[in-house]
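All protein chains of the complex are present and in place, except for one that has been dropped.
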Amino acid sequence: MVGGGKDAFIGAVHRIAARIDGEFDLVAGALSSTPERSRDSGAALGLAADRCYASYDEMAEAEAARQDGIEAVAIVTPNHVHAGAAKAFLARGIHVICDKPLTATMDQAEDLARAVRAADALFILTHNYTGYPMIRQARDMIAAGDLGAIRVVQVEYAQDWLTEAAEQGGQNKQAEWRTDPARSGVGGSVGDIGSHAHNLACFVTGLEVEKLSADLQSFVPGRRVDDNAHVLLRFQGGARGMLWCSQVAPGCENGLRLRVFGEKGGLEWAQEDPNYLWFTPFGAPKRLLTRGGAGATAAASAVSRTPGGHPEGYLEGFANIYAGAAQAIRAARQGRRDPVLDLLPGLEAGLAGMRFIEACVRSSDKDAAWVTI
Amino acid sequence: MVGGGKDAFIGAVHRIAARIDGEFDLVAGALSSTPERSRDSGAALGLAADRCYASYDEMAEAEAARQDGIEAVAIVTPNHVHAGAAKAFLARGIHVICDKPLTATMDQAEDLARAVRAADALFILTHNYTGYPMIRQARDMIAAGDLGAIRVVQVEYAQDWLTEAAEQGGQNKQAEWRTDPARSGVGGSVGDIGSHAHNLACFVTGLEVEKLSADLQSFVPGRRVDDNAHVLLRFQGGARGMLWCSQVAPGCENGLRLRVFGEKGGLEWAQEDPNYLWFTPFGAPKRLLTRGGAGATAAASAVSRTPGGHPEGYLEGFANIYAGAAQAIRAARQGRRDPVLDLLPGLEAGLAGMRFIEACVRSSDKDAAWVTI
Amino acid sequence: MVGGGKDAFIGAVHRIAARIDGEFDLVAGALSSTPERSRDSGAALGLAADRCYASYDEMAEAEAARQDGIEAVAIVTPNHVHAGAAKAFLARGIHVICDKPLTATMDQAEDLARAVRAADALFILTHNYTGYPMIRQARDMIAAGDLGAIRVVQVEYAQDWLTEAAEQGGQNKQAEWRTDPARSGVGGSVGDIGSHAHNLACFVTGLEVEKLSADLQSFVPGRRVDDNAHVLLRFQGGARGMLWCSQVAPGCENGLRLRVFGEKGGLEWAQEDPNYLWFTPFGAPKRLLTRGGAGATAAASAVSRTPGGHPEGYLEGFANIYAGAAQAIRAARQGRRDPVLDLLPGLEAGLAGMRFIEACVRSSDKDAAWVTI
Partner (left out) sequence: MVGGGKDAFIGAVHRIAARIDGEFDLVAGALSSTPERSRDSGAALGLAADRCYASYDEMAEAEAARQDGIEAVAIVTPNHVHAGAAKAFLARGIHVICDKPLTATMDQAEDLARAVRAADALFILTHNYTGYPMIRQARDMIAAGDLGAIRVVQVEYAQDWLTEAAEQGGQNKQAEWRTDPARSGVGGSVGDIGSHAHNLACFVTGLEVEKLSADLQSFVPGRRVDDNAHVLLRFQGGARGMLWCSQVAPGCENGLRLRVFGEKGGLEWAQEDPNYLWFTPFGAPKRLLTRGGAGATAAASAVSRTPGGHPEGYLEGFANIYAGAAQAIRAARQGRRDPVLDLLPGLEAGLAGMRFIEACVRSSDKDAAWVTI
């Protein structure tokens, strides 16, 4: 693991997600930006002292040289470190599981893209919400035509943790780096959570956004990036959509929500109640499809661990990305490409996300003019 | 009553709303577009034969001449008739309670505006959703500063009854006229329901929309007006918003929903569950305020008829407009202006709605360019 | 109307319910227990002075003598007055619409039963919750076999308004009489709301309770009747059930809720969200049936006034009892018995309710021994 030391939120999540199915062991790390902190964090996690590295470069080199070196690395640093770290491991044939968004800048993204394409290793991006069973089912139902041609997509991701200037005062490391353009990228809310919403909408519908018009705001005085964004979407093939993301919406904890409407029916899903998928075939009563329940399909069951009514949550959804990665890595050992990769976000999803973020900022700079992605 | 004969939906609603509090008696009508149907409908409602009129002009003239002539008229026709009918009664000092939107065209709206301003009678527009007790409370809480300065407004009104081409085949009178620009106006979904959403957002926040950018669609082949609209909003004072209205969203029955977020808190309300108002003061748990419950304020109680847990619905909300009208009319008899008029939508709300509809169409025609209202 | 003067809750509800469909006019009343208050209340409601009576006896006599005398009377007094008042009108051929429970005592109930059976007039009891459209549909679905043989019935009615000793201090008239055995009867919560729950369970399932075991409590010091009751039910044919009613359950406003499970499926309904009926055919996803929606059947539509998504509430459900009464009265004028009477609670439901209340108290007095009803 690169990153994920003390004060980190997402590192701990990755560690649990990797552990749930018993497919990964954490054996080495460059967990912090200073050698000392890196060693302390490693010790706290039970890593051997000689596998707590001062930097990702050192780690990549040393691990590649070991007989028992790591087979895959999780990169859970702030965004501006993703590209450099990933390249170091990919170049040595070590598989990379990287947090989203892809990078902090488009230049970094393109640089990383070249490295991924040249590498003899997998690159998986943890757009973790795609791992939820009912999201997999939604994608499958739409692909099967249950909704007919898609007309309207409503996606939103609302939070409230940046309602006040939490990045000031030095108390909140998460707020600090996520509102710092140098570490996070040009997008604030659009980068941190809007990119998840965009990814989810595309993953579920199978459609790409063609054009968008974005109105970004930075409501909190002194904030250097957007903390709220309103985006109009036009998809390939004629579907239209709206995307709202916000970090200043009091009462919203982690309100990622997707609604898709087609000629024949509608679907609705909310991340905070992820075991439920609402499906209305036009002209019939709404149905509550539950993970593990009578309406669950193979797409959901394949990534479920418990029966209906035994709720799975965020960590299990995240773990499905890791479980998929493990499956793909096992196939790669034998020179095969596992079809699970069709379900796992990777470089292309990452590039699409970067184009989305960049297009939002560009559109907003031009007073919400349409921008082609 | 003008309009509201057989096959009408909203006429029956107005009649019940007028009756609930026992403030109005229905005694005369020009209920249909043909004399014969008008008489039949009147008879079915128990009107005296000599007060079933062939036209609103005939009715206005005759009723104005009677000693026991009507004191107020409800106009519940398709939109293109509103202006002519209202003018006929206003000119004779008869109060008008008119269905929304104000008229079918901006020209009609301006014409009617002159008549209203010149008249010695009240003009009330049934933007009925403003009559819900928890909406009144939401407005009051925001005015009292419970949310601080407003930042973000999310409003939507989604239905599914026009998912297919219901206007074709002659079976569905409602679908027919509501998708006919000559009777309904240039707006389809934006006129029929988007105008309600716009009105509700403004009523609750106390803010006006300054600029908008609208992307209108007509998804159903052959449809002559929009059936889905995505609108970016910029309010006076810096608040931003999104408005979505749709008649092609399977699974949405009458999904009017409003969320408002400010510096200090957030509110959420949904028309289909109107007795609940969700309030989150930033940094504190979400609270479920219920009509008639411990968190209900005077603004809600003033328009409630039953204790908490005894749900009131659409008809009671609608009846609150009528009850307010009755109160205002009683004051008018004595030459007074009742302060309830501050809560009742009238000409100004109607004009704002027409400008909203017209701006949506204009913006969409220019590929969603910003339009100043 | 008898009863329903100032400080009354249910009188105002009856008046609105009677008015919603325009079938009844309120023209006479003995509205309070003193002549003066009765006159004041009558004047406030716009009754003619000569039709504001000092007592129900006076009213029954005078109205029966008038050419334009009342055709039906609503009795909305405390329970101990029901029998006397109803007898006075029934004896003169005036139809009676009476609030529940039937009477305060079993003796009064039997006395009234004789009068009803002897009378040439209808007797309708406002177990108003049976008037909700989705309750009518639930009954219909069960009768049609959609659930198969019924196995389990869970019914509850929880409130919190008597959590403290509201009956003390003289401020709360409702609390005062409803906790006074002389006026309310031997049952406190079981009489006031448990009887509704019992009635609803029987109405929907079509089953009668055969035996029960009741554990009644009076939690608030000084309270003279039960304020919480736990009851085991055994129905004819083998179904089993539980009934909980409480007036001391903080957070419960008017929580009447029914769940029925059979060999083939389950149903769930909650009074506070009355437009929804949840139906699960065993082995299939749960369906949300909505009043006016795609899953609504004729039984619901027959008593609906608005389309799906335009919520109807407590007053409309109540009004359906009045509308049914009007229909039955019109048939009675012509000597016919209208089949709507099969859906309207009357004497038999009232007697069943009295036996239920009495059995609960008797069982609880014997430490929750089984009591045959």
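Some observations on this one:
Note that the chains are named A, B and C in the order they appear, and that numbering of residues resets to 1 at the start of each chain.
Here is the rule we use: contacts are C-beta pairs under 8 Å (C-beta built on N, C-alpha and C of every residue); 3 or more make two chains touch, one makes a residue touch a chain.
Fair warning: this is a prediction, and the values are worked out from it, not measured in the lab.
Considering the whole complex, the residue from C:110, C:215 or C:273 that touches the absent chain is C:215.
Within the whole complex, the absent chain has one touching residue among A:27, A:91 or A:315, and that is A:315. If you put the missing chain back, the residues of chain C touching it would be 151-152, 154, 156, 160, 163-164, 213, 215, 217, 219, 228, 230, 232, 234, 240-242, 244, 246, 248-252, 259, 261-266, 268, 278-282, 286, 367-368, 370. Against the chain not shown here, chain A presents residues 9, 12-13, 15-16, 19-22, 46, 159, 252-255, 271-275, 290, 292-293, 305-316.
By the touch criterion stated above, the residues of chain B touching the omitted chain are 279, 283-290, 293-295.
Methods note: only the chains that are shown with their structure count from here on.
Relative orientation of chain B with respect to chain C corresponds to a rotation of 180°, obtained by superposing CA atoms and rounded to a multiple of 5. With centres set at the average Cα position, the gap from chain A to chain B is 42 Å.
Note on chain placement: the centre of chain B and the centre of chain C lie 35 Å apart, centres being C-alpha means. Between chain A and chain C, the centres computed from C-alpha atoms are 55 Å apart.
Under the contact definition stated at the top, the residues of chain B that touch 2 or more other chains are 252.
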